[in-house]
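Could you have a look at this structure, given as structure tokens, before my questions?
Showing just some of the chains, left in place.
As written, the chain order gives the labels A, B and C, with residue 1 at the start of each chain.
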Amino acid sequence: MTGSQQTAQRRSWLDTAALVALVGSLGMAFLTPAEATQGNVARLFYIHVPSILVAYLCFTVTLVGGVAYLVTKRRGWDHLALASAEVGVVFTGLTIAIGMIWAKPTWGVYWTWSARLTLTAVLFFTYLGYLALRRAIEDPGARAQRAAVFGILSIALIPIVHFSVLWWRDVHQPPTLLRPDEMQMDTPLLLAFYAGMIAYALVAAALIRRRYRLADLEHRVEVATRTGSGVIAGDAVAAPTLEGR
Amino acid sequence: MAGLSAGRLLSTRTLCSVAPASQIVELRDVAIRIGATPVLRDLDLTIGPGEVVGLFGGNGAGKTTLLRLLATQLRPTSGSATVLGSDLAGEGRLDVRSRIGFIGHTPALYPELTLRENLAFAAAVTGHSGGEVDAALATVGLAAAADRPVNACSYGMQRRTEFARELMLEPELILLDEPHSALDVAASDLVSHLTDDVVARGGAALLVSHDRERVEKLVGRSLDLRGGTLA
Amino acid sequence: MSTQVALWPQIRAVAGRDLLRERRRGEVTWVTLPFGAIALLLIPLAIGIDAPTLRNIGPGLYWIVVLLFGVLVTVRRTGAASDADSALSARLGIDPGAAFIGKSLANLGLLLAFQIVVGAVAVVLYDIPLDRWPWLFVIIPAAGVGLALLGTLAGSIAAGSGGSNLVPFLVAPLAIPLLLGATQALDADLSDGNGILAWVLLMLFVDLVLAVVGVLTARPLQETQ
């Protein structure tokens, strides 16, 4: 399959599934009963939480892609790491945006000092840094290796964000879902939540797939232009022009 | 990937794990870009054991860039490049580093350390003894200045120290960038002394210079770098 | 012509070189260390708080100073790779893993000195109670090891093309667990040794992860310089 055929390709089954799941999960979010104290605004939960969990997943894929690249040196792993990091950044941004919208009615401000909020922002900027690093390095091999190291190290933030509510006094909700001991949610709410998880995971997978293809094309363009000729650096140096020689 | 096995840390290391190469340098269709700038292109070069080769060319022609490629400081952008049997594009190039000597435009010495400390460090990481350090310093005529810090030494003394380092480390390929500059009349024989030494061990030498007359006496073959490639 | 070089001599040579260069330059001793102590002195002046509060938040301030200045210790000029420096490392072909460990050891030595001196200043200035002082013999080295490894790692990432710009982004996330472990371990609210132990274990875990990651990534990082 040639590159132009790939880009012109129609929506795949994955794209379709992602779209259907997304619509379905939004529908379920609105069908669940309103929350007792917060009312309708609490429905933001079904976007806020699944999207951050999917972002965690994306960053984990970036880690895996990085390690796999270092071991195998196969270009594809690097493309995967890049694609999933970009998608993860988007989902982290979504979580923060929804969180801020949610914060205004519940806490009265868009943002406040809180370990979780702060650290989520750090997570966001760290992976923006990951993407910036990739732009800064010209040599594809060096870029992939350094990015892999960065991707491995940055994963440390995820447990920190997750446990931050326990480690520091915090206005933010303590864990209700991912608690080892017991679940604290009613079944319909839980179903809507799982639907959201599946939907966002599918959306992420679809986006990653497209970005992966794009990275592959970019790489081919890079290789193709690399062998093209240009003005050789040394030709800029001429013999001195000394009058009266 | 040898580097990923932590077990290596506990074992000893074989620097010369590759089979003895038939050629010391083998470049085929090599191109180098730095950033977006093409510096070298269409390079083909073979240097066999026992050869001493001169490399000439105008300012900015790419002589230092070629030496840095062979010294594993740069990677080829395209083409196939092998030095001492190790591919310069791959990770293996890290393992031949200690077998490639290089004296460049700027002395590669720690300015705060004395001449002896500098050589002692080089000796320690490559498995040479302290006695060899003193011997090498004496050879280049710096025995009495051995305890001076590098930043209190003249430029010529610093370059002599680099010659001492290369004499001590006994590389199989020696790369010299304008070796005669900064050496005084008495010391200028260090260049041929060093290349003879390397060649006698079956190695090879590549000398960059602008002083064609002087260097052509030392080399068996001359190359000209022009328009980014070997003419 | 095969040369067999064990890694331990290389590690020792690298650590020795770094410490010797620092001794000659005195950058840590004469600039970073005094600045750290002065920072401790200035903070209460700036935030204008009273002695009891100070006693409370004192350990936190101490760790912050150790962290921020500790990073300076590890990326100091003598440790930073100059052009001549990286040319020399390339020439000598030091094993990347051995270089990583050697540099980390040198950094650790300097950091421990920094922690102890600045710690003494903090205890005097802020009147910090030292009820659980035996724990310090674990916590200070654990934090020192972590910061030393982190700094070395940051340094080798910075040495590559375009990398130096990103060191802050990398140091912060990894520093947080160290900082957290160190401050929480000494938090006055913990009444039993178990609470401390959990935090100390967290720090040791981070140290271990950093050491493993550092050694394993040393080669790829070196390679792309």
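Heads up, the rule we're going with is that a contact is a pair of C-beta atoms (placed from the backbone, for glycine too) under 8 Å apart; a residue touches a chain by one contact, two chains touch by 3 or more.
As the structure is a computational prediction, the values presented were derived from the model and not from experiment.
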Assembly formula [one copy per chain kind displayed, counts for the whole file]: A x1, B x2, C x2
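Keep in mind that, in the parts below, only the chains that are shown with their structure count from here on.
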Chain contact topology (line, ring, star, complete or other): complete
Far-end chain from subunit A, centres as C-alpha averages: B
Interface ranked first by C-beta contact pairs: B-C
Chain at the geometric heart of the assembly (C-alpha centres): C
For subunit A paired with subunit C, centre-to-centre distance based on mean C-alpha positions, whole Å: 30
Separation of subunit A from subunit B, taking each centre as the mean of its C-alpha atoms, in whole Å: 45
Inter-chain centre distance, subunit B versus subunit C - centres from mean C-alpha coordinates, in Å: 35
Numbers and ranges of subunit B residues touching at least 2 other chains: 1, 4
Contacts with 2+ other chains: residues of subunit C: 220, 223
Subunit B-facing residues of subunit A, complex: 70-71, 138-139, 141, 226-227, 229-237
Parts of subunit C lying in touch with subunit A, wherever the complex brings them together: 153, 157, 160-163, 165-166, 169-170, 172-174, 176-177, 180, 184, 206, 209, 213, 217, 220-221, 223-224
Subunit B-facing residues of subunit C, complex: 1-7, 9-10, 12-14, 16-17, 20-21, 24-25, 78, 83-88, 90-98, 101, 212, 215-216, 218-220, 222-223
